[in-house]
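The structure appears right after this line, and notes come after that.
Showing just some of the chains, left in place.
As written, the chains take the letters A and B, and residue 1 is the first residue of each chain.
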Amino acid sequence: MAAPAQLWIAGYGPGLGAALAARFAREHWRVLALSRSAPEPALANGAHVALDLLAADGAARLAQLIVEHGAPRVLVYDVGVFRRAAFAALREDDFRACWEGMALGAFRVAQAVLPAMTQAGGGTLIFSGATASLRGGAEFAAFASAKFALRGLAQALARAYQPRGVHVAHTILDGVLADSARAGQYAARLDPAAVADAYWHLTQQTPGAWTHELDLRGADEPF
Amino acid sequence: MAAPAQLWIAGYGPGLGAALAARFAREHWRVLALSRSAPEPALANGAHVALDLLAADGAARLAQLIVEHGAPRVLVYDVGVFRRAAFAALREDDFRACWEGMALGAFRVAQAVLPAMTQAGGGTLIFSGATASLRGGAEFAAFASAKFALRGLAQALARAYQPRGVHVAHTILDGVLADSARAGQYAARLDPAAVADAYWHLTQQTPGAWTHELDLRGADEPF
């Protein structure tokens, strides 16, 4: 009997991460939830792995995970490092932390996973972008610059790997997720379960019509 | 017993139109296929309606269809008027025909359908765009200008109607559909059934995460 398909979530958290785990579990996928610390409760249909992608051994540990578990069919990169500040008050550490978390981590994951996916005959890589992937707001120099960087990376990967069978998508999450840490500060109109559903359908697209980029926003989100 | 949900396809043809009719029929929707002449064979799960949207009575006939059939749950605007020529050889009639077919027709359909959808409590409007919606190529002055016009219209409608419950989406079909009239001239990598599936999933999105724009291209389409 074939092993169940695997979804890996890099940057797992209680909002979109948990919704993705639930959505794919419904389809009997196995889920590997990667985050810096393994949270409670345990996943129904998978496992938490505590992994700091930016640590010196981050790439090696990713490679090890692939040896142990095989290549994921789908990897979602949903690491969010949010910083907002007037530019004069923004510290270089913040500027660097956003890029390392959202772009360098994505680079490491892509380098580990893409050869394995190609060898396994295909797969899907989804990168979570944001409003700030398209627009650098006045107090978003760090966050937007890093989200722009991620988008450029995602485009390059799509152009390089789609002809070789790996679907690479980039989403514009235009708004704040209802379950996110920022939901108190901002009007939160994006429903994690609805976003997870959109990600599921992206992974079910066939090579005859792949989406590279789509936006997702709540019905009453101004844009 | 409730009447089945209706899909209307404006600009029905044997490529994407037929694939949409088949996809929604699978979900037991009723399909109304609008085109200038009603083609053979008959639809399994719906009806052809011969309707020239640009005729003097186009708007009145649309209104009459809504009276007869009720508001569609989903309307796909997939009218294609393709002209390609060096600019010096492009006739004003071609420039006008592209705009009338792809933008003015969309305006008429939106004006007829949106009030009915709003009154019915919601719905989905999908406009088919193309590579030329984002890029005006040297020989595409007529086609691209009209596709740009359609995109501007679609954005305005999304901003106006999404807060009132109507989902408005615009697709970038980046490439030539395998069943289209142009499939002989160009490398045709877009699979109509796969595109129809993406449209189906757009219509199933919930207000917690609506997509306004997504691209769709074959896995080996250069972009």
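Everything that follows uses one rule, which is that contacts are C-beta pairs under 8 Å (C-beta built on N, C-alpha and C of every residue); 3 or more make two chains touch, one makes a residue touch a chain.
The structure displayed is predicted, hence computed values, not measured ones.
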2 identical chains shown; how many in the complete assembly? 4
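Rule of thumb we're sticking to: only the chains that are shown with their structure count from here on.
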Once chain A is fitted to chain B on CA atoms, what angle does the rotation have, in steps of 5 degrees? 180
What whole-Å value do you get for the distance between chain A and chain B if each is reduced to the mean of its CA atoms? 31
Of chain B, residues touching chain A in the complex: 159, 162-163, 165, 167, 178, 189-191, 193-195, 197-198, 201, 205-223
